[in-house]
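Complex shown without one protein chain; remaining protein chains in place.
Chain naming follows the written order as A, B, C and D, and within any one chain the residues start at number 1.
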Amino acid sequence: MFSKRSLCIAGVLVGTVMLGGVFSGCGDDTKSNEIKIGANFELTGNVANYGSATFDGLQLAIDEANEAGGVNGKKIVLVKADSKSEASEAANAATKLISDDKVKVLVGPATTASVLAESQIATDNKVPVIAPCATSPKVTVDNGAVKPFIFRSCFIDPLQGDVMATFATKTLNAKTAVIYIDSSSDYSKSLGQVFKEKFEAAGGKVLMEEAFLQKDQDFKATLTKLKTANADVIFVPAYYEEVGKIVKQARELGIMQPILGTDGWDDTKVVDIAGAAALNNTFFSSHYSDQDKDVQSFIDAFKKKYDHAPNVFAALGYDAGKMLIDAIKRAGSDDPEKIQKAIEETKDLQVGTGKITMDKDHNPIKSAVILEMKDGVKVLKEKITPQA
Amino acid sequence: MDFMQQLVQQLINGISLGSIYALIALGYTMIYGIIKLINFAHGDIYMVGAYIGYFSITMAHLSIVPSLIISMVVTGLLGMLIERLAYKPLRHAPRISVLITAIGVSFFLEYTSMYFVSPTPRTFPAVFDNIAYHFGPFIINGQQMLIFGITFILMVALTYIVQRTKIGKAMRAVSFDTETAQLMGIDANRIISITFGIGSALAAAGGVLVGVYYNSIDPLMGIMPGLKAFVAAVLGGIGILPGAMVGGLILGVIEALVSGFVSSTFRDAAAFAILILVLLFKPSGIFGKNTREKV
Amino acid sequence: MNSLRKTDLIMLVFGVALFIVLQGLITGRILNSFWQLNLIILCINIILSVSLNLINGYTGQFSLGHAGFMAIGAYVSVVLTTNFHWPFLIALLAGGAGAGFLGFLIGLPTLRLYGDYLAIATLGLGEIIRITIMNIEYVGGAAGFMNIPHNTTFTWAFFLMLATLFIIKNFVNSTHGRACIAIRENEIAAEAMGINTTKYKVMAFTIGAGFAGVAGGLFAHCFYIINPTSFTFMQSFNYLIMVVLGGLGSITGSIAGAFAVTFVSAGLASWPEFRMIIYALMLILLMFYRPQGLFGYIEITDFKIFSRFRGGRKS
Amino acid sequence: MTQLLKAEGVSKSFGGLKAVSDFDFYIDNGSLVGLIGPNGAGKTTAFNLITGVYQPTKGNIEFDSNSIVGLKPYQITQRGIARTFQNIRLFSELSVLDNVKIAYHSHVKYGLVEAVLRLGRYFGEEKRVEERSMELLRIFKLDDKAQEIAKNLPYGAQRRLEIARALAAQPKLLLLDEPAAGMNPQETQELMEMIRWIRKEFGLTILLIEHDMSLVMGICERIYVLEYGIIIANGTPGEIKKNPEVIRAYLGGEA
Partner (left out) sequence: MGTMLKIDNINVYYGAIHAIKGISLEVGEGEIVTLIGANGAGKSTTLRTISGLLKPKSGTITFEGKEIAGLAAQDIVKAGISQVPEGRRIFANMTVMENLDLGAFIRKDKEGVQKDLKNVFERFPRLEERKNQEAGTLSGGEQQMLAMGRALMSRPRLLLLDEPSMGLAPLLIREIFSIIADINKTGTTVLLVEQNANMALSIASRAYVLETGRITLSGDAEKLAASEDVRKAYLGG
């Protein structure tokens, strides 16, 4: 039953794996002229497109810093790990980066649940984390207490939800709304909730709340249902891949009302998928407008390196990189606790999407914009500068 | 819109969604019929088909019809190659090992594609106008009708091939009793290979059409439709072509109705629940014939 | 017949010795927390693969819904520890019991199906469980359940794994286990030998689901957060892969399968682009050269060194 | 002598096709009865009806004065009918010993908890089962092959193992479906002796289907002859051998 040859193969396989494990377990000889940064992102699995886009942005920021001679005379080395789009794997990857690769700072992952899974491990090991695009308030604040080592480089859900509710009631004079969220994403759920609260507080009425799931292709059934509500606006706080399809299919079903969204929309793919015409009469909040002069340099650099325009994930990844480099510079050391202090003190830092200042809850204070889609082009509709 | 109107519109939505499941399920069911393998890689073949179509359109600047044909041919050959390399050597191995191999092939296709085309979704260019037709309060758009039409035509063509042509008879013979088919002078390996080719080509057609219809393709796009198509095939009675079509349509309609009248988050659960109920009362699917081992 | 007890004793001593060595390496910081975490995951994976092997390998019932039962155990136990402050062990056992009970309820009607039909039905059940959890706001819905105490230590994982191995091994080597194996080998002959095949199929399914539940509880108390994405059918595939890779019908094989998958996954973590491609190729090649898995039906106790102590198992 | 098994008016049709019709027969306690007939005559169907694999379309089957119609195969086995199969159905990947041990299933007296935690009666019972199994294997000259995988045994040995396994279920009535198929004359001779011996030793009643006439004629006390699902003759071997109907049915028309 047990041929020698197959035993050999089995043995070799198991042996290789074990050896591989042992060697990678031993290889933590950090060179003194390097600063290791852990990039824990969704590189495979369901949301690999968001994770890898964010990583691309981060990589650009790091490359720029290294080309400019590094930070404090040291080169920054990004150590990649794959969180496989799963919370538990994110924790696993973070553990690996911290204990195995001995990284000084972690950046990522992209989605809230994965960051939450990672944050406790980082806190226990006193390694600061910058989450580029996890917008849930829970990421940095837990039961009213700020998590000392966790930061983010994007604004939080309540801000965007508030901004869009105000925009709907004030600018568009909407009295009624329907909300269509991605129930597999914390981001989408909490935005939906905030929007509802603010919209109703402003005297509006939410007629219907529906949900879809990540990777859905066909939204017509639910859209047919939403159409019956005949509301003034439709709020879809979700990511661009699904948003494109939702807008396209909604217009096909004859839903012509304004559709509102959030920063998850900010990708040229939305136009490609939905088509320029379908996107007319849609509005979403984001971090920057590409007509903004300050942002141009980032967009150009990104296009040069990757051959396509950055999306919001890439921009936020870039911002996280910028924040980090700035903090390490100011800390003047790669000691994680010193870096943590430096990030806390970030003030008026020019990053890819504008100027940011870290607030006491570890959320950056940065301006938001509302963009209108006109024939496939993002047009700046409003700019909201937050009160610090 | 009142309830009836919404119901009719949901049926339209369901049938158009179901046609896509049916299209993938046709190939699934053919392949299952001939070697009784749950080809978990089928959904990924569909994905590869979509990408080949995408590159034919965007890079080679071909129009939709030649792109569709190229995609079907190339993907069909890929299917034959996969069968030859990965499944044929395991023809007499335990079935579960073949299943694991199929899962391996599925991972391989997904992640090799991801490596080469990146996980970012690609958007299919609009290759033709999508006109919405209004029938009273109901809306059907051109692409929906096109997909339904193509699925129906392919099902008819396939049924014709399987029922009437020499190669089709050989397929049925191999599927029913491989050994006796060999006694007729049929080269079973070749027939299996051809079946894989046809099944994969169908999946590719599905991939390209879905790309055109939903505009967006990505390397993991095949996982859920693949699973749904398998559910559709089992629902209709696996190995039976009209069964796959009916199963796909039923699945699509159920999903549309659940999304429209309950909640879309329960859509997949409802689809599986229906499958299980059907299997409990009719263990071999709607069109399937019950067979039990002879003692 | 004391040889049976002797084998048990030897395995127990070996297990405890292994634990002391590993715990020593962890305490001595020779194994860092990444490897410590992976050892915990390994133990959890072993519980899952061995329990799935009881269903798929020993009883021959093709189940693809293991992640669903794992999810039940995970959610039941985290609700009990986080919201009701139950002791960890009791919560784990309750999670196991919950999963087992559900396995029983589901198994009773479903196990009338055969082969691929059973496979797709169980896959569907796993997904139904997951989607249902996703729609329960009380446990966080799709976003997940948070603030879970980090109770799972290597010690817990290791000894629960040992207990699982002990119980499943004993089950398999009893008349009950033989009944299950008989069903796998030839259901008609098994019934002709006076074996109530329905009863034993459901029993194997229930026990397997129960242990999956315990493993789910351990898993959930490891990462501070769980969400339904961790329990998709892809996870069920993973456990199936462990079982088939190791060899259906061999506990040693399931351990080896869990070991191989866990550490290949961990070892390839630094090359995310190639990780899944290599994994896929490994699967395909292994099935080519050893379609019956690494160990086939063979146990480690069947090898020569153990022959002096051999008890009830076949060679 | 009391009748251990009694079938009255048993019919079985498969989708309109009558496989067995109006079957009347009885088996006395302690007797050795043969069931013969050409291929496709319905012999195996009769076995399947007795063992509960099929349910009769009409008629009644009594075992030990109780009707067994409607019982599941395992319940019938637990009441004391064990069988072998025409197309050997061993647990082919298991050892010879395990094949026999499995059949003791209904007679093992320990519960699930005792088994899992290895308490109480577990060790004693396992020991008893193993010893009994080895004893059976010795009787069938398989004890030296106890650890071999069943599918690797020669054909004749597989047939013997199937009988040993059936005996382990401790039946009152043993049904043998072509036990000598594929055996050479010498093996058949030995098998004949063995069947005689086990009947005496275990106090069994035996019903056997066989093609090998030398076996049937040699050991059966009474023989039923089946053709097209109907019993065409019933009597002692001597009577059967002379029965012209049987000769016609069996040797074929043109002699």
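Note that in this section contacts are C-beta pairs under 8 Å (C-beta built on N, C-alpha and C of every residue); 3 or more make two chains touch, one makes a residue touch a chain.
The model shown is predicted, which means the values in this text are computed figures rather than measured ones.
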Visible chains in contact with the missing one: B, D
Contact partner of the left-out chain, one of D:2, D:55 or D:214: D:214
Candidates D:9, D:124, D:154 or D:203 - the one touching the absent chain: D:154
Among B:36, B:84 or B:172, the residue in touch with the chain that has been omitted: B:172
For subunit D, the residues touching the chain missing from this view: 38-41, 151-152, 154-155, 178, 181-185, 211-218, 228, 241, 248-255
Touch residues of subunit B, complete complex, unshown partner: 166, 169-170, 172-173, 176-177, 179-188
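The working rule: only the chains that are shown with their structure count from here on.
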Chain whose mean Cα position lies farthest from subunit A: D
Chain occupying the middle, per Cα centroid: C
Subunit C-subunit D separation of Cα centroids, rounded to whole Å: 40
Subunit A: positions in contact with at least two other chains: 43-44, 46, 183, 213
Subunit C, residues touching no fewer than two other chains: 134-135, 142, 188, 273, 275-276, 282, 297
Touch list for subunit B against partner subunit C, complex: 32, 36, 38, 86, 89-90, 93-98, 100-101, 103-108, 110-112, 114-115, 223, 227, 230-231, 234, 238, 263, 265-266, 268-269, 272-273, 275-276, 279-280, 283-284, 293, 295
For the subunit C and subunit D complex, residues of the former touching the latter: 1, 4-5, 8, 167, 170-171, 174-179, 181-182, 185-186, 188-197, 203, 249, 297, 312, 314-315
Footprint of subunit B on subunit C - complex, ascending: 56, 62, 109-110, 112-117, 119-121, 123-125, 127-128, 131-132, 134-135, 142, 188, 233-234, 237, 240-241, 244-245, 248, 273-277, 279-284, 287-288, 291-293
